[in-house]
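A single protein chain has been omitted; all remaining protein chains appear in their positions.
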Amino acid sequence: MIISTKKGTPQAEIDRIIDNFERQGLSVTLIRGTDYNVFGLVGDTTRIAEKDVLANPWVENVTRVSAPYKRANRLFHPEDTVVNAGGVPIGAGAPVAVMAGPCSVEGEAHMCQMARLVKQGGATLLRGGAYKPRTSPYSFQGLGTEGILALVKAREETGLPIVSELMDEAHIEEFERYVDLVQIGARNMQNFQLLKAVGKMTKPVLLKRGLANTVEEWIMSAEYIMAGGNENVILCERGIRTFETATRNTLDLSAVPVVKEKTHLPVVVDPSHATGDYKYVESMAIAAVAAGADGLEIEVHNDPQCAWSDGAQCLKPDRFAETIRKCRLVAAAIGRTM
Amino acid sequence: MIISTKKGTPQAEIDRIIDNFERQGLSVTLIRGTDYNVFGLVGDTTRIAEKDVLANPWVENVTRVSAPYKRANRLFHPEDTVVNAGGVPIGAGAPVAVMAGPCSVEGEAHMCQMARLVKQGGATLLRGGAYKPRTSPYSFQGLGTEGILALVKAREETGLPIVSELMDEAHIEEFERYVDLVQIGARNMQNFQLLKAVGKMTKPVLLKRGLANTVEEWIMSAEYIMAGGNENVILCERGIRTFETATRNTLDLSAVPVVKEKTHLPVVVDPSHATGDYKYVESMAIAAVAAGADGLEIEVHNDPQCAWSDGAQCLKPDRFAETIRKCRLVAAAIGRTM
Amino acid sequence: MIISTKKGTPQAEIDRIIDNFERQGLSVTLIRGTDYNVFGLVGDTTRIAEKDVLANPWVENVTRVSAPYKRANRLFHPEDTVVNAGGVPIGAGAPVAVMAGPCSVEGEAHMCQMARLVKQGGATLLRGGAYKPRTSPYSFQGLGTEGILALVKAREETGLPIVSELMDEAHIEEFERYVDLVQIGARNMQNFQLLKAVGKMTKPVLLKRGLANTVEEWIMSAEYIMAGGNENVILCERGIRTFETATRNTLDLSAVPVVKEKTHLPVVVDPSHATGDYKYVESMAIAAVAAGADGLEIEVHNDPQCAWSDGAQCLKPDRFAETIRKCRLVAAAIGRTM
Partner (left out) sequence: MIISTKKGTPQAEIDRIIDNFERQGLSVTLIRGTDYNVFGLVGDTTRIAEKDVLANPWVENVTRVSAPYKRANRLFHPEDTVVNAGGVPIGAGAPVAVMAGPCSVEGEAHMCQMARLVKQGGATLLRGGAYKPRTSPYSFQGLGTEGILALVKAREETGLPIVSELMDEAHIEEFERYVDLVQIGARNMQNFQLLKAVGKMTKPVLLKRGLANTVEEWIMSAEYIMAGGNENVILCERGIRTFETATRNTLDLSAVPVVKEKTHLPVVVDPSHATGDYKYVESMAIAAVAAGADGLEIEVHNDPQCAWSDGAQCLKPDRFAETIRKCRLVAAAIGRTM
């Protein structure tokens, strides 16, 4: 950590600063400049908050040199992590995973039909929302337990492991029992109580990036889960909020190489929520594979206009199969299986 | 709601669209253009999701004319709402409220000391975090129940009603019993499970705006609480995330008149979290009062460098008192008491 | 264009609005709702500005159904445009173009050396900045005419057409004479005087997207050039400004399919400026080809640490050649030559 103080900082204050950090077990080097004094801190600075240091009015700015995360940090775990999601390995050299299915679970028969269709099209996991985070209290809020059981039935019929979103601690037991990959949605990425709770689960976690969260904050949320004891975290880029309105969100594909540089965790991409428009899903899915993503999460519905939620971003099964076919060619071109 | 379809939409599709909406009890008018057809829908469109309509590939775009919220909508409730927070009225012609105190509760003695100091400086409510949402799992996470009880003690000593952040459903009973104004933090603004739960509380709610949420989404979250039966919602602007890094967030003061035009709810401003820097808190507090805010939430600490969290944005008690003194002059200038 | 007015708009005002638009040759349909009145306008609304309509206090909102651009609009020009840049066709089925070279021209000998190296690596056009837009007045501002002449020399030696940025009207003649593809930089995307001026040039234009400009504004800037008579415009996505700081900008790859849907113009991608970091250029270049881009613009330097500008985002020639090799495999996988 590097701290600079203003011109004219009194010697007593400089001594106080050095003394304060040394008492915390850090080694401090002082560099005197013309306009600023700079302090270099060596040691474990994970527990020091920039904002507390900045409370000193003599301090001009604070820069963290080491990343504030440890368990997720590639520096300390150079090898890629492979997460096992209900039998499907995700990450490193494993085949690019394909999570597909409708936005909301719409009943058992429909779910089983969709499971067969997405499996045919190339899916390796089945997605479906039983608990739905909806902007409006007047929108459909999900089938709940009935939806989870429909997913379980579809898994029995097709063998596809299931991915579903957990929205609160009250359903942790249900998810621990039935779901193969527990999704934490974008709006809950910094619901720290929930992160702590899933940190104690044995099931792997798919952590979506928040709409307005930096890559560092996203990794810190993974760190929360890992610090709780659950090291099986997969990161999922799903678009960030920007000024652009031509797409629902702006897919930040460069997050894929950034995450891979900074962490050892697998990263998957959700082109459906990122673009919000079925017309752009295919090209962004192909681009995600080309960028090195370890998996895709894609919404598929046999009749998007009648989907119970998010129809505009659903692919029909045929278009989905065609998209995966193209993704496989691109995966092969970059030396990866799918 | 206005829907436009592409050039060349077949007549059968046009008939199907009209039929579909009419069966939902809406009246539909068709306007034929050269390049587009436009459908005007009259009736209650609250339950129709834009995204489902957009799933039709013939549809070009969808515009909502009526706002998607009802209970929060000024159109249906022209009078300003006044919320009673532990005896302090907030909103409409009531004096501008001042919620102040440390970011985190740091123990009973300190809390009581801080309560006396902020009361002296002009506070009308006491704030303090007992449960803290922290980006890092390695940071201090709050004193919990001990912190709530310290706030209760400080209330007994000073008479100031207390404001504190609720982070999960598990502590609802505790907050219902002890806290006067239940704060929902920015990171939980779209934690819909929590919104539903506080919708059943009898205590009023201070709903902070999410870092990347539009005013409309913010009002929709208020609507969630109100739809649950709790109509006592106060909105709190606390800065949004933008590309600018000179301040922690960007305070969107224009949200004050926007919210007042669209809803009947009180709106307060938190210049501490918005700027993240004590040097800018005073000018933004004064500006917020000038912009018509119904209250302020300000972090105050006797020794910011030793604060257990967010020291960089805390005012010292003297500076706080001076800030409130200036705010009162401005309030008087615009014809408001404080 | 769809206009809605508030509840209670007097009949005289409604008549006035209808009359006003009819006098402009538009046909108006009125739909009366419970809470709003809606007016549908049919005819050429290109000249009506939303902001002028909104000046009427009875008006609630205005929605444009037709895009505000004509010449760039795919609706009126369904066929893809192919732009000839110094003999290299760009767009439609043409091979994916590769523009490469140093950020700044650093002298004739160096330019010729770089031209040979990028040609070897797969470049089909040579880029180099002779006039440099620099944030600081104290930074190197470019070699000027000497730089342009160095590019000309390098073209003579390698046959590669040259791309360079034009910053003001004063050098239009020089660019008309020497440069094959005239680049308009992100910071000048809405320098309308310059757009009008290049609209009269005979050389094709590479129009970079502004850091904070929507796709629609970007197309409107292309429309400026085309309205001046120069229809040979290539759009270049180079990253937009968001809250994320892990990359210099956020590459908006979904802009590629969006632009291709809305216009008939070629679109290329610059992964160097988008990421600002050589480590992420390869994966974003490959992803851009996968997303359907018609070309790439990549910064290459033999000794990035000594580059006269933007060294951090330059590939070395070997890494560049390797990147293009991978891009070609991906291009082949999606059925495109490169």
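Every chain is named by a letter (A, B and C) in the order it is written, and numbering of its residues begins at 1.
The working rule: a contact is a pair of C-beta atoms (placed from the backbone, for glycine too) under 8 Å apart; a residue touches a chain by one contact, two chains touch by 3 or more.
What you see is a predicted model, and the numbers here were worked out from it, not measured in a lab.
Touch with the chain omitted from the figure is made, among C:108, C:180, C:223 or C:252, by C:223. Taking the complete complex into account, B:291 is the one of B:85, B:291, B:307 or B:324 that touches the chain left out. Of the listed residues B:26, B:207, B:253 or B:315, the one in contact with the hidden chain in the full complex is B:253. Not every partner is drawn; the one left out touches chain B at residues 212, 214-216, 240, 242-247, 250-258, 261, 274-275, 279-280, 283-284, 286-292, 326, 329-330, 332-334. Against the chain not shown here, chain C presents residues 46-47, 49-56, 68-69, 133-139, 167-170, 187-188, 190-196, 210-212, 217, 220, 223-224, 227-228, 241, 276-278, 304-305, 307, 309-314.
The missing chain lies against chain A, touching residues 2, 4, 7, 29, 31-36, 38, 40, 42-43, 60-61, 63, 65-66, 75, 241-243, 245.
Assume only the chains that are shown with their structure count from here on.
Taking each chain's centre as the mean of its CA atoms, C is the chain most distant from chain B.
Chain-level centrality, scored on Cα centres against the all-protein Cα centre, points to A.
If you average the Cα atoms of chain B and of chain C, the two centres end up 39 Å apart. Centre to centre, using the average C-alpha position, chain A and chain C are separated by 31 Å. Chain A and chain B have centres, each the mean of its CA atoms, that are 26 Å apart.
Chain contacts: chain B has residues 241 touching two or more partner chains.
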